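The complex is shown incomplete by one protein chain, all other protein chains being positioned as in the whole.
Right, chain A next:
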């Protein structure tokens, strides 16, 4: 989908001068159904800057792409003349093990970063929730997994960032040291911005040591209040969980899973304590279960609807109950899984669900999440479902959000329409 009046031939020439790899967009390059006219694959931050300057000169709307694993998240872009593909920018520049930091390009996969730092017994404490995802895409979508209970999310781990603005200007914020309060923290703004503020090209993260031992204690539950009681028992104890997960398909038996990490003797003792907290039906395993960090829609065929619900920790039972009732009334199967210990649950509704029925689930669950201090976002959905729901729901301080967007991208050329408020 390309705006009228663009001279694509001239744009292509300018882009080719900016970076060696420019190709026609194909259906495989489509961003949530929107096929770009062109794809550029710059190999460095200066090349990204050149590409964005050329795009600015030719008024191209563009969508940044890391590994393309989450391009259907958010709303489809209104226009995408150009995809800026960062997959050539796949270097881990520097792993300073003694300083517990890693500096990487944005197109590098999270898995590659983990492999690199694991050699020194370290990890970037971000779970790989979607296999094969890049650092840039992880930041843009603010993806996080079970480990957020102990380590937080990208906002707690990113210490420096390099971005290229819509006008092609390269800017850095933060740095290479963990402790730093000089200047505005631009990294916070680009995390979760879905490519609408700037293109992230490089990032510096703080690292954590890999644990020597781990164990997962799991216990079954039938009812929402039971799940909440078990989760609260663990949170209020002093067992220092790394993750507190809940998975539940309403109507069936759910599971509360607690990840404990540390030295062997310590994990052993805390495992015993956690089993006492979770009751006789609990069990412990030394390995993470398969699909530990995966979303509930992973592996489902077609285009399932992907939901993200957030809530104050004590709102867990209410959200689970609302989800159960909403799905039952709509006649849909809802699979829930997420970091209940952090106030986050993801939900999956199978492909082919009636859009109006999905919309009823969204509305009802959103009302409950909002009532307990959170929100409900439709991360991904088939076009007919997306058309029937409000993906983002109410956005706090939307006027300020718009003002930030206007300053960074006054011509609305960065992923227009993908983010909240139609930005």
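In this section, a contact is a pair of C-beta atoms (placed from the backbone, for glycine too) under 8 Å apart; a residue touches a chain by one contact, two chains touch by 3 or more; residues count from 1.
By our rule, contacts and distances are computed from a predicted model.
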Key: Hidden chain of the complex, named as in its UniProt record, picked from "Multiple sugar transport system permease protein", "BNR/Asp-box repeat-containing protein", "L-lactate dehydrogenase complex protein LldF" or "Glycolate oxidase"   = "Glycolate oxidase"
Key: Listed residues A:92, A:178, A:294 or A:350, member touching the removed chain   = A:178
Remark   = Full-complex touch with the removed chain, picking from A:57, A:313 or A:328, is A:313
Remark   = Among A:98, A:119, A:252 or A:302, contact with the omitted chain is made only by A:98
Task = Touching the absent chain in the whole complex: find that residue among A:34, A:113, A:130 or A:197.
result = A:197
Query = Which chain A residues touch the hidden chain?
reply = 96-101, 121, 142, 144, 148, 152-153, 155-156, 163, 165, 169-173, 175-189, 191-193, 197, 208-210, 212, 232, 235-236, 238-240, 262-263, 265-266, 269-270, 308, 310-315, 342-344, 369, 372-375, 377, 392-401, 403-408, 410-411, 420-421
